[in-house]
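With one protein chain removed, the remaining protein chains of the complex are shown where they sit.
Here is chain A:
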Amino acid sequence: MGWKMRKQTGAGGGNDIQWCFSQVKGAVDDDVAEADIISTVEFNHSGELLATGDKGGRVVIFQQEQENKTQSHSRGEYNVYSTFQSHEPEFDYLKSLEIEEKINKIRWLPQKNAAQFLLSTNDKTIKLWKISERDKRPEGYNLKEEDGRYRDPTTVTTLRVPVFRPMDLMVEASPRRIFANAHTYHINSISINSDYETYLSADDLRINLWHLEITDRSFNIVDIKPANMEELTEVITAAEFHPNSCSTFVYSSSKGTIRLCDMRASALCDRHSKLFEEPEDPSNRSFFSEIISSISDVKFSHSGRYMMTRDYLSVKIWDLNMENRPVETYQVHEYLRSKLCSLYENDCIFDKFECCWNGSDSIVMTGSYNNFFRMFDRNSKRDITLEASRENNKPRTVLKPRKVCASGKRKKDEISVDSLDFNKKILHTAWHPKENIIAVATTNNLYIFQDKMN
């Protein structure tokens, strides 16, 4: 059995990728504790490590097993490597402000030595975590027993040199830097510069530049707070450094614009170098227009030539050399346009979906409702809808494409728009930097899918 290639509207570069279930992490029960809601997913630069953050302020890191040469039909599985409490709930008594411990973003640093480093942030504070392995320990102390108790000095009759002996692998996470008190508003993004020394953090109205070694100072590089708050018309929704050009970054807004700034131009980058905005057809304007144009995520391609933005209904690819419109637009779930009234009433219209590129920038992926996620092949122009569900969890069985019936007669195997579960949202997805391995987060579960090998 299995889904025949010719029936599939498949997405894949060259030969269509056949996605198979690999693993699922998390509790099976439907009663989801708030703390278990996954809030961010990120592969490290090699793809060997996969980090998740949740609403309870915890980080869980999975490590890919070394490939087993005898099992050539599957890649290594991801197993728990380290888990720690990154942030705790706080209350700012001075401002009467409750500060959630939810991890908004995790970003990995490229590996420089044996240890791994990542930045994790909640609404107010960014932390640099060091994750290191310990696989040996000194044994044979003169004054201490093996369990740490001190020996009676009078019983010590000989002298010996302690030696390192192997021990069971222990992975330790320790906070090395805490970058606090620089944001009045809520942090939505962090992005590490290609110089690997600095990084930016963005909140609703401001963007700050930090040095990874320095915690008591940060430089404000963008400030869009109006002198009179009554005049506030837009907020910053996401920001990212260019992957190669260390002086270039972009930030997106709630009005659907993206501004590219060059830090060489001035200390305060309030004036953009480029403004990316698609002109709107005024006859199509409605109450919902601005809300659905709000950009929830912006990501540069690995090449640095393009950037991708996600708004409520679509994914757009922009060529950095062309500001007046995107070069590609992909509809994620256009059938929702005739449901905007109810989506506004249940707040779903404000859901912030993320998007990601594959390693070669040929395919982009984003999430939707009903635990569906979508992939768009930029070369073949084909797209596919897949579902993250425990019902499909037989390893090496190719996932069946899903189809939503917008109107009219529903075909067999299609699902009608009104049957979609809007509580099952896939907001966070990640693509391995080199392989066809993807991590898809449902509300409280993490799914890992791989392409079928041979």
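The rule we apply is simple: a residue touches a chain if its C-beta (ideal position, glycine included) is under 8 Å from a C-beta of that chain, and two chains touch if they have at least 3 such contacts; residues count from 1.
One rule holds for everything that comes next: contacts and distances are computed from a predicted model.
Look at the chain that isn't drawn here: its UniProt entry, checked against "Alpha-endosulfine", "ER membrane protein complex subunit 2", "ferroxidase" or "Small ribosomal subunit protein uS2m", names it "Alpha-endosulfine". Interface note: of A:R58, A:R75, A:K299 or A:K425, the residue touching the hidden chain in the full complex is A:R58. If you put the hidden chain back, the residue from A:N142, A:N244, A:S286 or A:N423 that touches it is A:S286. By the touch rule set out above, chain A reaches the unshown chain at residues 25-27, 35-36, 38, 52, 54, 56, 58, 60, 80, 83, 85, 88-89, 91, 95-100, 123, 185-186, 204-205, 229-235, 254-255, 284, 286-291, 294, 337-341, 344-345, 407, 444, 446.
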